[in-house]
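Every protein chain except one is present and positioned as in the full complex.
Then we have chain A:
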């Protein structure tokens, strides 16, 4: 059997502390797995890249790849950029802010091996998963958005906007090229398009701990963007 290699793509912007903690935790939880971490840093002014260079010296430049870009260019293109440098046959995408805990990586890999799925997506809305640090408003918008999307799109997955996912590399390359949205909607578009193309998608429960209290990423303009994205997906898929 062919040996699997996992490329973990982490987009960063001003995550100098979190990226170090994340890298440590990834190495702690993935011991018998061949993997590389690809950090796509969008020109953070806080010295994220210097910390990554220190980590490279500690763990090896073949395990941690720094693929920086000059300025903030958005999440979708960060994935494409990281994907170009990925040498594994599987790609994991996760956030750098530790809301996605590396301890779930083995369950993603195990699920994929068991089912042969093309995509394994982390879900916060099933037993064993969960969210911490969200206020009522955040929960309400999250539920509302989810019910709306489930009713209109029938995607077959319970968590559309989460971004902690494992992809077969060829599958990610295939769907990412047909996605045009940004931000939250981008995550949703990827999974909806994958579902429409008939790729085998599996889910694993994850917990999502929001450490940045008080800052709601879901403002009024985000909700409008979300609704526009939903309508766009409804007519194009």
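The definition used in the following text is that a residue touches a chain if its C-beta (ideal position, glycine included) is under 8 Å from a C-beta of that chain, and two chains touch if they have at least 3 such contacts; residues count from 1.
The working rule: contacts and distances are computed from a predicted model.
One chain of this complex is left out of the view, and of "Large ribosomal subunit protein mL44", "Exosome non-catalytic core subunit rrp46", "Dolichol-phosphate mannosyltransferase subunit 3" or "dolichyl-diphosphooligosaccharide--protein glycotransferase", the protein name its UniProt record gives is "Dolichol-phosphate mannosyltransferase subunit 3".
Annotation: of A:54, A:115 or A:170, A:54 touches the absent chain (contact as defined above). Touching the missing chain, out of A:110, A:132, A:197 or A:228, is residue A:132.
Touch with the chain omitted from the figure is made, among A:4, A:77, A:107 or A:146, by A:146. Residue-level contact of chain A with the missing chain is found at 16-17, 20-21, 24-25, 28, 46-47, 50-51, 54-55, 58, 98, 101, 103, 124-127, 129-133, 136, 139-140, 143-144, 146-148, 150-151, 207, 209, 211, 234-235, 237.
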